[in-house]
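The other protein chains are all here in position, but one chain of the complex has been omitted.
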Amino acid sequence: MRRLFMPLLVVATAMFAYAPYMIDGAAYESSMGLVQKIFYFHAPSGMMMLLSAIVCGVASALYLWRRKPAMDHLALASAELTVLYGLIVIATGPLWARKAWGIWWDWDARLTMSFVGWLIAISYLFVRKYAGPGSDKLGAALAVFGMANVPFIYLSVNLWRTLHPKTSVVPSLPPLIRGPFWFSALALFLMYLLLLTARLHLERQRAALDALYLAEED
Amino acid sequence: MFVSTALLVLKKDFAIEVRSREILYTTLLFALSCVLIFSIAFVKEGEPLLDAAAGILWIAVEFAGTLALGKTFERERYGETLRALLLAPAPRAAIYAGKMLGVVVLLAIAEVLLVPLVALLFHAPLFAQPLLLVALLAAGTLGFSIVGTLFAAMLVRARSRDVMLPILLYPMTVPVMIAGVRGTSALLQSPADTATAVMWIGLLTSLDVVFMTIALWTFEPLMTE
Partner (left out) sequence: MSKSGVSDFDSVQLLDVSRHFGRRRALAHVSLTARAGDILGLLGPNGAGKSTLIGVLATLVAPTSGEVRYGGQTAHALGSGLRRRIGLLAHELHLYPELSARQNLDFFARLYGVETGASVDAALDRAGLGDRGHEEVLGFSRGMRQRLALERALLHRPRLVLFDEPFTGLDDHAVGIVAGRLRELAASGAIVIIATHDLDLADGLVTRVALVRDGRLLLDEPAQAGLRARYRSVIAQAGHA
């Protein structure tokens, strides 16, 4: 991944630069108007948020039982990315909601899910920062429980109420929207990979620095 | 071995509580204060809002439960008795199970007081379907205690544990709360919507099973420093 980092960075930058043109050229959706354009980064960001949350949960479970520091680094980096993408989702969502439903926020199933997931990711970071010694394992347990919780949150909020467009919207997109959508999704995915790599690199450097400090003492 | 150790820990907590009654009294008083505060928010012109009773009951249980969890493990932190428990030759998951059962019993006692009180103060027919209500409360309280006990035990060694517990616990118990509140308000309708309540009980039960499995697995690796 490190050898690919620079080329991918160039590709991702180019894609981000081109994305506005592509989104501008996409079919204009009459009922939503300009706000529909949010869709191109709102939905992909949601996907990335889910992806990084799953990576965080799996890495944490592995860390808890195998004690591999690399898994801990992966979990921490993923939790930060979950919060970042979650922020994009939660900031853009209300704009859509205002136009589509006439309200900024609604306690609809998917909104509640994202909010809870985001909150768990933030509390993970909170634990890592403030809980002191042993916070790595505390965080890992939080992530494992968070992951196990996802189906239950999903079920409970779905049974509670649903207003949000279904997941089935994405496969059935009209072609003129589908192209720019997947283009944006790919760009955001590249951004995810790049950020994750950079963050992992930082965490590895930090661990290496700690090891150097310890070695220096020896 | 597992069951006897868990019961031993439970009995020990019970003996301490019988002597001091501190956790029981503070938990009950706290639950009462919650009910009072909610009455200010959810009573309009002398009449409680529709459905408010279900929410008030569950939030009072969750808040009081958080308090009880904090106090229970504060007790094990003083004198570092949690370490003494972990040193015992018994399976560590049994220690966890014992502490967890203690929290469940404590909350059950709080609920015995809370349910009639909420029914009375908020004109809620909570006793229309007593069996379903008990099942709902039992499954929900268990779910809350399973997650809560694990987190409270982990936080014994952590810094700023007092604020950390609610921050970690509330998002994690969202399904428990939704299921508890929705199930209870289904029971409060006239006629009671028993099918919906049973569905929520089912969800809570499967959640209990999954969470309990993970908690028993993770307790041992989590407790080794």
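We just call them A and B in the order they show up, numbering each chain from 1.
Throughout what follows, contacts are C-beta pairs under 8 Å (C-beta built on N, C-alpha and C of every residue); 3 or more make two chains touch, one makes a residue touch a chain.
Note that the structure is predicted; figures quoted are calculated from it, not measured.
Trainee: Looking at the full complex, which residue from B:A90, B:V103 or B:L207 touches the chain that isn't shown here?
Mentor: That would be B:A90, which touches the missing chain.
Trainee: Suppose we count only contacts with the excluded chain; which residues of subunit A make the list?
Mentor: 133, 210, 213-214, 217-218
Trainee: List the subunit B residues touching the unshown chain?
Mentor: Output for subunit B: 5, 8, 12, 15-16, 19-20, 75, 78-81, 83-92, 224-225.
The rule is short, and it goes like this: only the chains that are shown with their structure count from here on.
Trainee: How far is the middle of subunit A from the middle of subunit B, if each middle is the mean of its Cα atoms, in Å?
Mentor: 32
Trainee: Can you list the residues on subunit B that touch subunit A in the complex?
Mentor: Touch residues, subunit B against subunit A: 147, 150-151, 154-155, 157-161, 164, 167-168, 171-172, 174-175, 178-179, 182, 199-200, 203, 206-207, 210-211, 214, 218, 221-222, 225.
Trainee: Name, in rising order, each residue of subunit A that touches subunit B in their complex.
Mentor: 64-65, 112, 116, 119-120, 123, 126-127, 130-135, 137-138, 141-142, 144-146, 148-149, 152-153, 155-157, 159-160
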